[in-house]
Structures are given as C-alpha cells and as structure tokens.
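Below is the structure I would like to discuss, written out as structure tokens.
For this view, one protein chain was removed and the others were kept in their places.
Entry: chain A
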Amino acid sequence: MADVGKTPVARNEKASSEFGYVGIDAILEQMRRKAMKQGFEFNIMVVGQSGLGKSTLTNTLFKSKVSRRSVMTTEEERIPKTIEIKSISHVIEEKGVRMKLTVIDTPGFGDQINNENCWQPIMKFINAQYEQYLQEEINIDRKKRISDSRVHCCIYFIPPTGHCLRPIDIEFMRHLSKVVNIVPVISKADTLTLEERDFFKQKIREDLRANEIDIYPQKEFDEDAEDRMINEKIRAMIPFAVVGSDQEYQVNGKRLLGRKTRWGTVEVENTTHCEFAYLRDLLIRTHMQNIKDITSSIYYEMYRVRRLNENNTKPNGQPAIHANGVPEHEVLSHEM
C-alpha cells in the first residue's frame, strides 16, 4: 500500500526502471488523497430508554465528548414529554483523516407511560433525511458533493433483563430495520454473568428470527463468500454486550477505562469482560464504510423507488418495480 504523503515523483522514478509497469495502481493513491482532502461523514443514531448509558457509550466509542449530555445544560436533564430528536455534530480528526460525526439522540423514547408508536417520530426523521438527499439529487444545479445527513446506523439499547426482548424492542426493531441499519446492543452488561449473557443473547437471536427482524450485518446483503465468512462470525456474536465508561482507573499498572466496584473493576476494552471492543471494531474500524454503503445503495434506493412509484401506480394495479433487485417491504403511508 502506498504511504500517505509520498509524492508521485519518487514512485515514478522507481517505476520507470521497472520494465512493463504502467502504474494504474496509483489510482488508489489518487483516491486516497481526494478522500483525505474531502473528509468523511458518519451519522449514528442512539435509541433506548433513559439511563441505559447511551451517552456514555457514544463518548467511549469516539473517545471524545460527542454525545448530547456532554453539550447540554442542566435544565434539559428532565425526561421530555414526547420523543425528541437531537442531532449534534463534531468534526474529529485522526492521523490526518477528518470525520464529521453526527450523533442523533432520541430522548424520551420508551420513557412514557404509553409508548405506543414510539418508533414513528424516529422513522419520520430517518425518512426526512432520505427525502432531503433525494431533493438535492434531483436538482438541476446539483452540488458537487451532497451533504449526507442520512442515518447510517442506529444503535438500539436493550436493557439487561436477561430474559428476552420486550414488546417495545420488537416493535421498534421490526419497523426500523426496514429503513436503517440496526445494531442492537445489550447495555449495562456488567449486571449479567457470562452464562446469563449467553442465554440472553440466544433468546434475543431467537426472538429476532421469530419476528423476521434483519439486523446488521444483514445476511441478504453479503456481497461475496469473503464477506459472508467475516459476517457469519459477527452474526454468531451479536448483539454485543457492552459496558461504557469515561473514567480511567489503575489496573495492573496501566490506566484503563472502566467501572470500579468493591468486587473488582470492569475493564471496558477487555474482551473477556465485555464486548465493547468488538462493537467499536465493527462500527468504526472494519465496517464503517460498509454500513454507509448499505445505507446509500440499499435503504436510500428503496426510499427513492417508493417515492418515485407513489405518483406512478400502474393502471392495472400492479405493484411497483423492485429497487436494485431487493424486494420492497410494505410501508404504510402514515409512516412517511
């Protein structure tokens, strides 16, 4: 792999002594340069009841204070009467790579007495981002690079009951998995023993299967055998049981992120303690681009086809055409 910052001059001089070298692999370097200049965008939504550690986990994931709690004032601490959608953006940089990270929080979800249809405002928000992108795309005078506010990934926080999914969990994931990548996590997993954790995961996976809920990484979107192999390993482990923390403690001479109790210290990044590191690797280090690709090439395209077909029902009542070969899920009109 070409080093970042190495000039084409040096490479060419070396290469011209290689007889029979055209140099087309240099296009990778050109792409990289451009991507580095432009920067990346990533939009992550967190959903779950109050107190499940959403903000802490987001901060832990990105090792900076990017969550809503870190920027809000104390007046906002009460539970809102309706679900609110709050977006906060930060530009973070690492090794020359700039990323505009947007964390979309959903305070009020699942906190009311009557939580019927609590997924609706969230669905509406997600579709509104698709709509905005579509509007930009069909403009006559299009921008060179459309700003991407589409939700790439939705982390759903499951409380660590240890039993099975609750009706609200199933309701939410069933509806939202049709429009966005859902990554469910078992939150505050430090209340479960390893056996309880395994049992809980199994039950959750069964519940998901029984309700035909497709979470990320979705089986039907595996591109080839290599992808499938990698993703099967992940599918055998999800949902990840996570613990978040922004406090450091001294453990065996090292300073680590963790939660200190009388009986021991839970190390957040220790994979024998919890699966935070796997979640981080999945979301950030290995599958971030894939998550974005699925959002843009599958969910967004599905939305676009729906929109285009809305005004074009065929005269003989035939259903609309499929987008990119992926069968269209039924969407009720009030969901838009």
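In this section, a contact is a pair of C-beta atoms (placed from the backbone, for glycine too) under 8 Å apart; a residue touches a chain by one contact, two chains touch by 3 or more; residues count from 1.
In this section, contacts and distances are computed from a predicted model.
Peer 1: If you had to name the missing chain as UniProt does, which of "Septin", "Cytoplasmic tRNA 2-thiolation protein 2", "Paraoxonase" or "5'-nucleotidase, cytosolic IB b" would it be?
Peer 2: Not shown, but named in UniProt as "Septin".
Peer 1: Which is it among A:Arg78, A:Lys144 or A:Arg262 that touches the chain not included here?
Peer 2: Checking each option in A:Arg78, A:Lys144 or A:Arg262, the one touching the absent chain turns out to be A:Lys144.
Peer 1: Just name the one of A:Glu84, A:Glu171, A:Asp246 or A:Asp293 that touches the chain not displayed here.
Peer 2: Within the whole complex, the residue contacting the unshown chain is A:Asp293.
Peer 1: Contacts of chain A with the missing chain: which residues?
Peer 2: 1, 4-5, 7-12, 16, 19-28, 30-32, 34-37, 40, 42, 61-63, 92, 94-97, 99, 135, 138, 140-142, 144, 223-224, 226, 230, 280-281, 284-290, 293, 297, 301, 305, 307-309, 311-312, 321-325
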